[in-house]
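Here's the structure we're looking at; comments come further down.
Complex shown without one protein chain; remaining protein chains in place.
Chain IDs A, B, C and D follow the sequence of writing; residue 1 opens each chain.
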Amino acid sequence: MQFDFATIAGLIIGLTVVTLAIMSGSDMRIFFNLPGFFIVFGGTFAATLIKFPLTGIFISIPVGVRAAFTVQKERPRDYIRQAIQLVKRARKSGIQTIEKNNLKNPFFKKGVQLCADGRELDYIRKILTQEMAMAIQREELGGKIFRAIGDTAPAFGMFGTLVGLVQMLANMSDPSSIGPAMAVAMLTTLYGVLMANLIALPIADKLESKSSEDKALRSLIIECVFQIQQMQNPTAMLEILEPHLPEKQRQGAANAGAYTAGRDSKGSR
Amino acid sequence: MQFDFATIAGLIIGLTVVTLAIMSGSDMRIFFNLPGFFIVFGGTFAATLIKFPLTGIFISIPVGVRAAFTVQKERPRDYIRQAIQLVKRARKSGIQTIEKNNLKNPFFKKGVQLCADGRELDYIRKILTQEMAMAIQREELGGKIFRAIGDTAPAFGMFGTLVGLVQMLANMSDPSSIGPAMAVAMLTTLYGVLMANLIALPIADKLESKSSEDKALRSLIIECVFQIQQMQNPTAMLEILEPHLPEKQRQGAANAGAYTAGRDSKGSR
Amino acid sequence: MQFDFATIAGLIIGLTVVTLAIMSGSDMRIFFNLPGFFIVFGGTFAATLIKFPLTGIFISIPVGVRAAFTVQKERPRDYIRQAIQLVKRARKSGIQTIEKNNLKNPFFKKGVQLCADGRELDYIRKILTQEMAMAIQREELGGKIFRAIGDTAPAFGMFGTLVGLVQMLANMSDPSSIGPAMAVAMLTTLYGVLMANLIALPIADKLESKSSEDKALRSLIIECVFQIQQMQNPTAMLEILEPHLPEKQRQGAANAGAYTAGRDSKGSR
Amino acid sequence: MQFDFATIAGLIIGLTVVTLAIMSGSDMRIFFNLPGFFIVFGGTFAATLIKFPLTGIFISIPVGVRAAFTVQKERPRDYIRQAIQLVKRARKSGIQTIEKNNLKNPFFKKGVQLCADGRELDYIRKILTQEMAMAIQREELGGKIFRAIGDTAPAFGMFGTLVGLVQMLANMSDPSSIGPAMAVAMLTTLYGVLMANLIALPIADKLESKSSEDKALRSLIIECVFQIQQMQNPTAMLEILEPHLPEKQRQGAANAGAYTAGRDSKGSR
Partner (left out) sequence: MQFDFATIAGLIIGLTVVTLAIMSGSDMRIFFNLPGFFIVFGGTFAATLIKFPLTGIFISIPVGVRAAFTVQKERPRDYIRQAIQLVKRARKSGIQTIEKNNLKNPFFKKGVQLCADGRELDYIRKILTQEMAMAIQREELGGKIFRAIGDTAPAFGMFGTLVGLVQMLANMSDPSSIGPAMAVAMLTTLYGVLMANLIALPIADKLESKSSEDKALRSLIIECVFQIQQMQNPTAMLEILEPHLPEKQRQGAANAGAYTAGRDSKGSR
């Protein structure tokens, strides 16, 4: 697991741009307004609490933040190599021998276990597909929560501005106070726009793209498990699995031997 | 049935934030405007009446409110345990003996009854699927009504503000009255924004997420009933049903015995 | 056929709210502006004319208005009862005897006729499905037209306001005329908002919900016809068809006899 | 081919409404602003050029305009009659004799040719479906282009207004010039709203509805060709094809003879 440089760089650049924009023309302090911040943040938090199940929120927000800031170092290529090694072993020593393996991905491990147990293809498909559906649904909840935050924040920003305008208009005794009062009223709209467009919506998009990556990865693993269960010929297997990889990670069927030769003793990396 | 803490906490926090926002800068009373409230509430109510069938509204709004504020304490795990117990009994004493059971969920009970009656799988699937479709549709209507309210309230808020502005502009004899008149005109927009974003849309989202939870639960029950009808082996059954559970509620197939051992006499839970 | 109380009550409440809102602060007359009304109404009518086929408009608008203001008193329950009676007769005297029946719904009658003619299931499915698709499409056109009106009216409201503002700004010789001129300019926006949110969009929603009700009803009838064609056992038939009914309209299979006993002579109600 | 009265009437009514709206309160000339028109038109044209392939634009815009202003006088009923005549001939003199026919619709003609060539059903289905997909795609491009114009025009209207406001605000030496300058700035927004809502979006809707009409027509023709290939019995054929017609264009199976009797010599209409 590594930091997701894009997320971090994006946030730093974004906050720098915002800070410079503000400081270019005025004192920074006129942009801080604690009550305004509480209206936007508190209102959005309240609406989000109502929208989602409680456990969903307290699990999905930290999980989502962690997912947005880290990169899973799982390489599809490695799964294909491991699958080919397992098939080779299964063809040599029998399918039940692959029960012992050092796979790290629990989803892959479970699939291989089902093969070693001698399960049928349909049975394996049913279990892995359902397992995948549950995992994807869990991951998507994080994206949905951040999207809901991004949809709600501007509305509470507008609410705060309306409150400020009504207060100002109702007490317009001193004309010279109109300007600063309007400035304060506008701050909540500004907070809402920023919270939505710099933080919540981008993180929602990132989580969605990560959960679709994970879906592709699990689909590849399911395909690998199917090939193992059928004790497919390793060359054909590489040919079938390689189109799942991005172009430049491929090696071509010619190298299928290289994948597996002399590594069985060391096991999968 | 328990209170849904998230909904209640969200509403309390939301209303507190709104109250504090208003009181921080002015007297609370300038934000109360009964005619303005009637425009937004009455207009939204009228439009909702036209949009939905009458019975739908008067049944779905209270049902929806109740669903939004309570949590169903149905645990998928319990259904799996009950299904395994029933299968064990069916394999020992015959499928017709499971007619007597103490299932509380009427949907599950109906499915088990169909098994005890010796119905075929296709027949059971057809009946349970249709039953589920009807229940989901009923639940979704509540979500749709609250979403319609959330879509309409801001429009009537804007209508109220337009009425106020036209009245003010048409009689602009006294410049000093402009400020307060505009303040009052803006209140309806504020009411509309709040009604939509703090109440109607969050409840709509909650209802939608609850109806999709119910859908998952009923899918699990249908799967349970199918396994019972086929008098599946309990260990295989656990393996097939467990992927429907969130990860941390699982026990693994090794414990399948523990589920059923020595509990048959006590019945389910 | 009865009046749809919800639609009528909604319109009356909505218009009352609007009238009170207007009269609470000013003379009603300042809200009447015939040219403004013509801009919004005429522009929306023109755009709608371009959007839809001519026959579609002149048929679908009156049909839609009628559908929105009336309730079809077709009870799914009655169709099930009639189907069971027909099946009983068919099992006693042969399928061709059901040709004579007093079904009122032409779609049901057509399906029963096909059964009496001894058609195969696939053939009946093809014909009824296509017939249903045509009917639903016709009904949906009404909903689409009202939705198009609801989408277009606010745009022409805004157009009218822009025209008014340009005229006012171009001739700003007398400052005291600015207020009333702006008031008039804003009226078209107000008309557009009201036409869309109180009338066109709610009626569009109502028509959509009615056409989806009709779809469910026709699906039930198709299911009934299938059961008749197969001369299904009446008890099983009730069991298969009842899940199509809302919960409280059901009786349970135990009453299947009650449905049919001693009514055959009177025919379906 | 005839003029589409609805499109033309809609445009005339729309332009009349707009003209009257403008002339009711002021000189018409203050609404003409050539630079403003160029900003909205030129910007929208530029964006549309980037969005679509060049050939698509120069073919689809004229084709789209023509389709929007004309009505295809193809009556589904005629196709059914022609199909029945062809089937009657095929059953009498052999399927290869229908090669000679005076069908005018090239899609129907091609399907009949495939039948006369003795092709199999699957082969015919494949070719006609692909042909239909290509034709529909071509027609839909026109709708997409007009929709893109309707989406872009208001944005360039807003751009023009922003340019005008910035120019006015930057040189606010003479207060009396503010009004007229703002009036001019607002004209581009007005042009954008009108171009989108009176012209581009309605035409896009019309083209979409025409391409879905054409889809239904081609589906009917494909169904006709299938019946011909199978040398279906004419009475059954009418029964199968009639549900594709709107209710009032049907005659009922009883008249199937009337369709075909004594017309074979004259050929189709």
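FYI, a residue touches a chain if its C-beta (ideal position, glycine included) is under 8 Å from a C-beta of that chain, and two chains touch if they have at least 3 such contacts.
What you are looking at is a predicted structure, and each value in this text was computed from that prediction instead of being measured.
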Which chains here would be touched by the one that got left out?
A, D
Which one, D:Ala47, D:Ile136, D:Ala216 or D:Ala236, makes contact with the chain that was left out?
D:Ala47
Out of A:Thr48, A:Gln82, A:Thr189 or A:Gln229, which is the one that touches the chain we can't see?
A:Thr189
Selected from A:Ile61, A:Ala133, A:Met172 or A:Ile240 as touching the chain missing from the view
A:Ile240
Where chain A meets the left-out chain, the residues are 4-7, 9-11, 13-14, 16-18, 20-22, 24-26, 30-31, 68, 179-180, 182-183, 186-187, 189-190, 193-194, 196-198, 201-203, 205-206, 209, 213, 239-240, 243-247
Which residues does chain D use to touch the chain missing from this display?
35, 38-39, 42-43, 45-54, 56-57, 123, 126-127, 130-131, 134, 138, 148, 152, 155-156, 158-160, 162-172
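One rule holds for everything that comes next: only the chains that are shown with their structure count from here on.
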At the largest C-alpha centroid distance from chain C we find chain A
Centre distance in Å when chain A and chain D are each reduced to the mean of their C-alpha atoms:
42
Could you tell me the distance, in whole angstrom, between the mean C-alpha positions of chain A and chain B?
26
In graph terms, nodes being chains and edges touches, is this line, ring, star, complete or other?
line
Complete list of chain pairs which touch one another
A-B, B-C, C-D
